[in-house]
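Heads up, one of the protein chains got dropped from this complex, but the rest are sitting where they should.
Note that the chains take the letters A and B in the order they are written out, and that residue 1 is the start of every chain.
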Amino acid sequence: MLAVQDFGGQIDGRPVKVIWYDENGPQTTQQNMQKLVEQDHVVGVTGGISSGDMLAVMPIAKRSQTPLIVTGANATQITGADCNRYTFRVDLPNYTTTRTVYPSLTKHGKNWYFISASYAWGIDGYKQMKGLLDAHGGKVLGADKTPLGTSDFSSYILKVVSKQPDVLFLGIGGSDLTNFLKQFHQMGLTGKIPVSALVANDTDFWAAGKEDATGVYPKIWNYTGDQNTAKSLAFAKAFQNKFGKPPESEAWQDYFGMSALLTAIKQTGSTDSNKLINFLENHKFEGYKKRPIYFRKWDHQLIQSTLVAKVRKSIPDRYNYFKIDSVQPAANKPLESIYPDQSESNCHMNAN
Amino acid sequence: MSSLASGAKHPLTVLAVVLGLLPVVMPMLGSTMSLAAQVAIYALYAIGFNLLLGYTGLVSFGASLFFGFASYVAGLTALHIWANPIFAILVAVALTTILSVFVGLLILRRKGIYFALLTLAFTQLFYEIAFHWTDVTGGENGLQGVTRPGFSDPLAYYVLTAVIVWLTSALMLRVVHSPFGRVLQIIRDDERRALAMGYNPHRYKLGAFVMSSAVVGLAGALLTFLIRGAYAENMNWQHAGDPVLMTVLGGMHHFLGPLWGAILYINLQDQLSVVTQHWWLIFGALLMAVVLLSPEGLSGLVRRFIGPGRWTLTRDRLPARPTSSANRPTNNKSPATGTMLEVQSLSKRFGRIVTADCINLAVASGSIHGILGPNGAGKTTFFNMLSGLLAPDEGTILFNGRDITQLSTDKRAMLGLVRSFQVVSVPDNLTVFEVVRVAAQAKHSKRAALWANAYAFDALIADAWRALDDVGLADKAGEIISSLPHGEKRLLDIAIALAGQPSMLLLDEPLAGLADAERETVSQLIRRLARDHTVLLVEHDIDRVVSLSDRISVFHQGKVIADGPPDEVVNHPEVVEAYLGKQQADHQAPNKAHAPGRSSPPKATQPLISLEGIASGYDGSRVLNELSMDVGVGETVALLGRNGVGKTTTLSTVMGILPVAAGRIRFDNKDISALPAYAVNRLGISIVPQGRRIFPNLTVDDNLRVAQRRGGWSLDDAYALFPKLKTLAASTGGNLSGGEQQMLAIARALMAPTRLLLLDEPFEGLAPAIVAEVVEAVAKLRGQVAILIVEQRVDLALQIASRAYVMVNGSIALTASTSELGANDERLSRLLGV
Partner (left out) sequence: MDAMLLTSQLINGLVLGFLFVLIAVGLSIIFGMLGIVNFAHGAFFALGAYVAWTLKPYVGGVGVLFLAPLVVFGIGLVAERLLLRPLYNKEPLLGLLLTFGLALFIEEAIRTIWGSIGHPYDAPAFLSGFIHYGPVFVTQYRLAVLTVTIVVLIAVWFFLEKTRFGRIIRAGSRDGEMVNMLGVNLSRVFMLVFGLGTALAGMAGVLAAPLWSVVPSISEQAIMPAFVVVTIGGLGSLRGAIVSGLLVGVSVAMTIQFWPAASGAVMYLLMVAVLLVRPRGLFGETWERFE
């Protein structure tokens, strides 16, 4: 919505109409996507958090030739095995998040423990990180898979304690992560064992509370820190004004997704999906991050810099949890160095 | 013209029109073709589910399990074996059917709430498996990328879906109107009756379960190709409610109810979710409103204004009476000689209570054999063992020489041993004709046919009409049973037994609760039936039993105390004693010392309670009529009468358990006619109910304390009256013997401040020694509180009371002081039928 405001609510005198539907499980999302395409005849679709939901709608985007910009889902196959010509993705694949945070964690030691959610995303994250660890001579002390929606982690935490790992790496997100942090804190372990995870959604940390938050995480964006550009600071401010709280990283992702779509429509002056896709494949978006960011042509992954974010020692207010340690990759390395290259990827767009 | 109109109203016509309109109307409302297809699929889902809920009465949360399972099977087949949708759908339905047989065999062994919870557990279990078995099911991401070659256009797929939905619905409609489908409805309303008719309910339920699951599976497979994927979410517990919600919204007691429910459910979800993010708020409220205001759903709401205003699961039109029904078939005529039923040393115990003690009995072919005995003598237990509802602890039952002790009720019925029920047991929601027809169908070779029309068997229709003619209900054939008065339900109960073509009828108190004229009708009927059947008859109406029976057995405390020709048995000293008490049998004068009340004036000057022209009864039947009586302060009054004249009904009406339909009850000059039971008790009226109704899970102490109120007795008072209770203070009520329970019930009543004590059959089924103890106790209470005692044992009642009322058919026929009435008073014998 804020992105639409950026464009003044219209493009070339034609109003932009945003149609909003629920994303509530793959089946519903699928049906809603169908509705957008069949009935609302939208130019493009953007949004999405759950990988399962997005994997369900991607075939529809392809069939109906509607550009779909997935903003918040991070399953590898979205820009991997299941990639298609009409789907673009803003969020980071596990390949990237693990490589973002690995260097900061490995200094604690090489004996790691993993707790991962027992579904595709968590398992894939575990494999990615284990691959890195193995390649550098590290050791996996233990790895547990937890059901999605686990409310009580204390049993798992006990297992962790008994192994005394140097690093505890989590493949869980959402309220599971919140629960984990709370129970980790109650067991008196906060600060004793370094913690990291595949993802750090601000809301999960806000829900956990100041005392319980701990660790170093890969992050796509953060509303504080001097890595921000003028444009993203302005977005943060506008968001704050509108909703009374600072934007979480997902808000920025959605903002960027919408902006990208609108930019494409504006610049091509067209709503033809082939033209839009050509534009998105080739355009370099400036101003959103310090280095220009772009959708890679062969897999439609957004290539962008990432952040290593550390939970602050003392958290000043309800929202400001993270201090940005570094931006990855380092300025002298190409952005694509933390993304899978073509030989590592299963994306074969022409075959799909 | 009228056939055109009824054709237009035919469910399949309606369904076809709706399926044709959906893809036109829904896009006009801002929906899509694929949502229209979804409505059709969910309608099928709910129609399949409703075979269980509406027709069989099984509340299952397991439909979503089969829906989800089939969805996965279809998806996996299409992805890995052959992408052809039709092939994948067939595979899915086949595997779902197989799965449902296994699941059904496991969980149908449980009933009611346990069944519902088990289905929920199974669904959740499969959900967990589907969600975590990522390699096969894709876990939380589900299966994607299913294609539908040949039907990729939304309209093409809609047409395919609509055709399948219509065809399957046509099949379902056929099935619910088949012999099989009608048996399901009997099971829904009264499973025990279905069993007594000769059907094995378990098999029919399994059949319904499997069929329902197959249809639900078909819907699940169709969904896979609609959304081109399969997901676990359909199976989790929130979605397990989907089919239930749709069916209830639409109305579960109408064939097309689920269709309306599906249309409403999906469109509402779709439209509301655009309006507000919080549409569940509206939806939750709507659901509650439907439950509270129109539990029969949308269909019920519509039918309240137009149409028959009731369920429409069976057809209203009755098949005509076949013309050639003049000749009664005689193939089941019983042989004229020999023993039809023989019982050898049959015993049954319930805990410490022996209800059948080594019973030996033989019933001759073609005879009417009567069984008499006071309440609690074990007659019904005996009947339950004969019909197979209760397994005896010991003993053998031979029927036509064959040992049937181990046979189930339905098998016994098939052999020709069919029973009626003491408490009328008829399915409520079918027509009179249909129930009798289903009973007749039990012995037919096509009794479980799925494809035939239930009304297509002329012989069965003839049998049903004949059974109705026999009991005189033919002109009520089209009525819904729940609307019949009690007497006619009683006749119907017999007609059901009769329609099963039995060689032997077990009639359990066929006269209970009937008015005089009706008694005569039923007696005539029994006499007529005896021409073709052997009859075993349990009845309280001694006169009639004596006049009807060829032979009589008398039960007392689980034993047969007399067996022989009627006139011999009624004069048997033990029988007289069982009915009238010891003193009478010994021809001793009643003991005056135990009856000081006799010296008090026949009528107390100041009535404590007075009933003025009371009418009351149970829904549908009026038991009391113009009943007037009163009890004075401190007076002890007996209320006598035969079984079923309304004595207990009188007490229940006084207590406020039954509403007063006419007249007034005044207690202590206050009108208590409209007060609820607890308020009546708080004014000082306590009851010792029939059957004692001790709380089985509470100790003796706690049973007393529950009732305790300021101004009533203390525990010490209670234990002083019944010292035996004190030693039992810590045992639970369920473990007490009958006599102990009776003492406890009396003491419990007095724990609250009491001015009038209602005693309902306090000596029923008690051993003589205990009776003496209880009589003693009641005698002690006399004068302290007013007592109204209802009792079968006239001698005891007269001994305790100072005045007696005798009831006949719901009103008082005689009032006299007990000093005037000897127990052998001829008026008493006449009114009580001793």
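Quick notes on this one:
In this text, a contact is a pair of C-beta atoms (placed from the backbone, for glycine too) under 8 Å apart; a residue touches a chain by one contact, two chains touch by 3 or more.
Keep in mind it's a predicted model, so treat the numbers as computed, not measured.
Set against the missing chain, the residues A:84, A:175, A:227 or A:278 yield one that touches it, A:175.
Only one of B:81, B:706 or B:767 touches the absent chain when the whole complex is considered: B:706.
In the complete complex, the hidden chain is touched by one of B:345, B:571 or B:697, namely B:697.
Looking at B:15, B:118, B:146 or B:440, the residue that reaches the missing chain in the full complex is B:118.
By the touch rule set out above, subunit B reaches the unshown chain at residues 53, 59, 106, 109-114, 116-118, 120-122, 124-125, 128-129, 131-132, 237-238, 241, 244-245, 248, 278-281, 283-288, 291-292, 295, 655, 657, 676-682, 686-687, 689, 693, 695-698, 702-703, 705-709, 748, 752. Those residues of subunit A that touch the chain absent from the view are 118, 144-147, 149-152, 154-156, 158-159, 161-162, 175, 178-179, 182-183, 185-188, 203-204, 206-212.
Here, only the chains that are shown with their structure count from here on.
Subunit A and subunit B have Cα centroids lying 60 Å from one another.
Listed in rising order, the residues of subunit B touching subunit A in the complex are 27, 30-35, 38, 128, 131-132, 134, 138-142, 144-145, 154, 227-229, 231, 233-234, 270, 273-274, 277.
Residues of subunit A touching subunit B in their complex: 21-22, 25-27, 30-31, 34-35, 38-39, 51-52, 55-56, 58-59, 75, 82, 118-120, 123, 147-148.
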